[in-house]
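Here is the structure we will look at.
Heads up, one of the protein chains got dropped from this complex, but the rest are sitting where they should.
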Amino acid sequence: MGVLGVAVPERFGGIGGDAVLIEALMEEVGAALVCGPFLSSAVFAAALLENLGDAEISAKLLPQMAAGSLIAAVAVQDAAAAGTQSGVAPKARQKASGWRIEGEVAYVIHADAAHILLVAAETSEGLRVFLVEGNAHGLARSPLSTFDKTLRLSRLRFDATPARRIEARRETTEALANALDLVRVALAGEQAGGARRVLDITVDYAKSRIQFGRPIGSFQAIKHMAADLLLEVESATSAAREAARLLSMGSASAGAAVSLAASACGDAFVKVTADAIQMHGGIAFTWDHDAHLYLRRARADAQLFGTPAFHREQYLRAMGA
Amino acid sequence: MGVLGVAVPERFGGIGGDAVLIEALMEEVGAALVCGPFLSSAVFAAALLENLGDAEISAKLLPQMAAGSLIAAVAVQDAAAAGTQSGVAPKARQKASGWRIEGEVAYVIHADAAHILLVAAETSEGLRVFLVEGNAHGLARSPLSTFDKTLRLSRLRFDATPARRIEARRETTEALANALDLVRVALAGEQAGGARRVLDITVDYAKSRIQFGRPIGSFQAIKHMAADLLLEVESATSAAREAARLLSMGSASAGAAVSLAASACGDAFVKVTADAIQMHGGIAFTWDHDAHLYLRRARADAQLFGTPAFHREQYLRAMGA
Amino acid sequence: MTSQTPRGSQEALRDEVRAWLHANWPGRDREAPHGWLAKVVEGRWAVPRWPAVWMGRDLDDEHARIVESEFAAVGAPGAGQDRTNLWANTLLARGTDALKEKLVLPLLRGEVGMCLLYSEPGAGSDLASVRTRADRQGDHFRVNGQKVWTSFAATADYGMLIARTDWDAPKHKGIGFFFLPMKQPGVQVRPLRQITGESQFNEVFLTDAVCPQENLLGEATDGWGVLQTALAYERSAMGEAARGPRRGMGQSAPADDPLIALAREAGAMEDPVLRQEIAKVVILKRLNTLNATRAKADMRQGTSSSLMSLGKLAMSRILHEEARVRTLILGAESLLDGPDHPRADDTNFLTLNAYFTSIGGGTDQIQRNIIGERVLGLPKEPEIDRDVPFRAVRTS
Partner (left out) sequence: MTSQTPRGSQEALRDEVRAWLHANWPGRDREAPHGWLAKVVEGRWAVPRWPAVWMGRDLDDEHARIVESEFAAVGAPGAGQDRTNLWANTLLARGTDALKEKLVLPLLRGEVGMCLLYSEPGAGSDLASVRTRADRQGDHFRVNGQKVWTSFAATADYGMLIARTDWDAPKHKGIGFFFLPMKQPGVQVRPLRQITGESQFNEVFLTDAVCPQENLLGEATDGWGVLQTALAYERSAMGEAARGPRRGMGQSAPADDPLIALAREAGAMEDPVLRQEIAKVVILKRLNTLNATRAKADMRQGTSSSLMSLGKLAMSRILHEEARVRTLILGAESLLDGPDHPRADDTNFLTLNAYFTSIGGGTDQIQRNIIGERVLGLPKEPEIDRDVPFRAVRTS
């Protein structure tokens, strides 16, 4: 359970891990195809809270999140579906009885299991983040059926939903961007780790599966695919770790490195999992074999927080090109 | 020499071949890597003259072209470099002494060897085609050095160059478009034929070249590349022949078929020639081996009269998409 | 049937078919009435190339195609089964008289359910390494083993089975080919769930299943040869068919290609990057259609076509590419699934089901071997298990 506090500062009972540690952890998450709201709560929500820096709310929520007793989700319009969706952020108005939120957000990750929601809503002073209790009045969570069964997505509707404004020591957009950078590095780690595991599984299979009197991995068709995939896996790993390193250093080139990793790791995980099925042959066409679970995860990961094509464009822009 | 009259009507001493015959002939041209102004003179110029239909000029020029005693070139701004260049067409003015042309055209194919030039120039009534003698005053032909040494390109400058206007029985743009359709089908045939020959050469080499005690074509790396290339070759052949068939029938879907062929054959020829070098290994890295000559031709062909990407877009538009 | 002069015979034949259809077929593009296939057999149209004794007419290919085209013109099924009926053709070519007598006509009449018992968990690409055993016991064989990827196993009356009969012979030389009766206690069928969630296939467990001697096709150790015959019939019957997505991806004209329709609906036709991707896929599909047309023309001229064997490889690429481009078009919507999100559901189904073509019926890799060796004449790889007694061969 300690890992749930990986992004929570030590003073709030967490591990206070930096991007490097989180990326490393996510490589394991990807390898083991771990299900659950780790990315959405322990990374995204925790990082957003920490970046906003509301002392009171942080002191209240982060220790519980680190302890695993509180799960949070983040509802930011177009964050999870960056580049391909474009909705209108919910609106927040201050009433005598406090803040009320109105509107809807789609593609909210693991919102169904969340005890609290961090909701980005427009106010008259610009975008602000609000805390909404999971059992708040006027909050409707509609689950969306997903291709990757380990990913839970919801559409949230707010109908005069009571909320508490989270104080921010910096611009909300900046806090959000920082948290998203960390999420993208974490996701890149998951992709790199997942791709590596799938290649390992596939190489093992190619060593043991005999056809025509010899292991299929002795045939160039399989061997050469594996070699190409190794290049994908190693490149993804390099990209994810470099982004983590630069982000943890607060480097000015972290943004570019994050886009690079998001694009390279997204494509690599899909390619490796897709080719892995082909290399396995018939056995991987069966439901009971894990191969399609990894492909489903890879396809989902390649959409979350911006597609590879979106991040390629972001990368060029970060390069000034 | 008879083939030089392939696109010339029988009444002018030619063969009067249709697109199907021309495409078939061009498959042989591509296979044998024939050099010379066949495409530019015997196909493009002859088809343009025939489409314009100036009885007097046709009767004068086409028999000589069919007999091989007269070589013509076509200077139309942006025709050979469709989609990637955009220049200004030369201007033609009528003086007391006759028409005079002013301006320049780049990327004119085999103009250096041409006895006459067919020049598209703007007049006050729109675009018209003019006949310019190769030794006319005020005509400067500057050869451009080319990557494909069998392709001769020139930049032409006209400085009050005397010209004769060719009468047209239809809109000049329509005559030009018809001639270009035929040229593109012919080029597609060259590409399909060239690709097929290169694959044949490569497969033969793979059967005879022994490494590790067996023909390299027995290794899956080579065998599978060859199989993929066969699909490219057959698809290119199908596309080129279908475009020729529809064009010869005057079908309404000929335009789409021409774009399809131009795009598919352009890409296929480049891919086949490029992979062929890799499959040959070191021997094809030497100047004396023909492999690079085919690659040079393929790269040139993929630019002439529109790139594959240009024609993909044209195809979508022809489909109404 | 007596021989006729070619020209006149064609017209006469065409008239005869038309007259028969006019008298018997309910009308253009109508449903086939009950007992239709029996009637077609009766009329000697089902297998016009076959000899008269098997309800054929001894026609050559050119004449037989006239029969087929007249049936096709009114949408009537059942003609030309001498080209397309895998089961009946295999049986007629290699079966015992007793079995032919019993099953050929019922097969033509569609009265017998059939399935294929070829693949095994350990014998996929390498079919010749089957380990299901058929041991002779008096007047029958006793069959034990496991088969997989069997469609229609639950309803089939017979399965065309390959099983090992001689363990001391080299792998290709100790296999028998059988019409195994499926409705018996020794045959157990279990549905196999695919990655798409569907269950079109089954595993079949054979435990002391019994197969009469007369259901053996060819010699008991020549099953590999019979299999080649059967596979050839299968290939020629399959032709250009390939499975697409659940919804909307037929052989439509490019103008109303469902990929373009999807792109229009999703606003993707405005995006120049996607336009190029879409055009590439649409062009690949069109090229495949053109190749298939050329292949048919080649065959009609009697020349064997290298294009035939390329179709499956091409289709595999098309399906995977179309799935990829659809995903690009949908973006985050492709995260979704299920009947509430039909566009995503289609795209995801296609993504997974493309492996049906790139793996099933010979992987793309095996297909490239076949094209390289049989079409281009490239040499085979050394086959280390070719002349070794099967007992000594390394298996998974």
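For clarity, chains are labelled A, B and C in written order, and residue numbers in each chain start from 1.
Criterion: contacts are C-beta pairs under 8 Å (C-beta built on N, C-alpha and C of every residue); 3 or more make two chains touch, one makes a residue touch a chain.
Note that this is a predicted model, so its numbers are computed, not measured.
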Out of B:Ala72, B:Leu151, B:Cys265 or B:Ala321, which touches the unshown chain?
-> B:Leu151
Among C:Ala19, C:Ala52, C:Ala73 or C:Val273, which residue is in touch with the absent chain?
-> C:Val273
Interface residues of subunit A toward the undisplayed chain are 203, 206-207, 214-215, 217-220, 222-224, 226-228, 230-231, 234-235, 237-239, 241-242, 256, 260, 263-264, 309, 312-313, 315-316, 319-321
Which positions on subunit C touch the chain that was left off?
-> 271-273, 276, 381-382, 384
On subunit B, the omitted chain is touched by residues 80-81, 83-85, 107, 144-148, 151, 153, 208-214, 216, 219, 221-222, 274, 277-278, 281-289, 291-292, 295, 299-300, 303-304, 307, 309
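Please note the rule applied: only the chains that are shown with their structure count from here on.
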Is the way these chains touch best called a line, a ring, a star, complete, or other?
-> complete
What whole-Å value do you get for the distance between subunit A and subunit B if each is reduced to the mean of its CA atoms?
-> 52
Can you list the subunit A residues in contact with two or more other chains?
-> 219, 221
Multi-partner residues of subunit C (at least 2 other chains) = 365, 368, 381
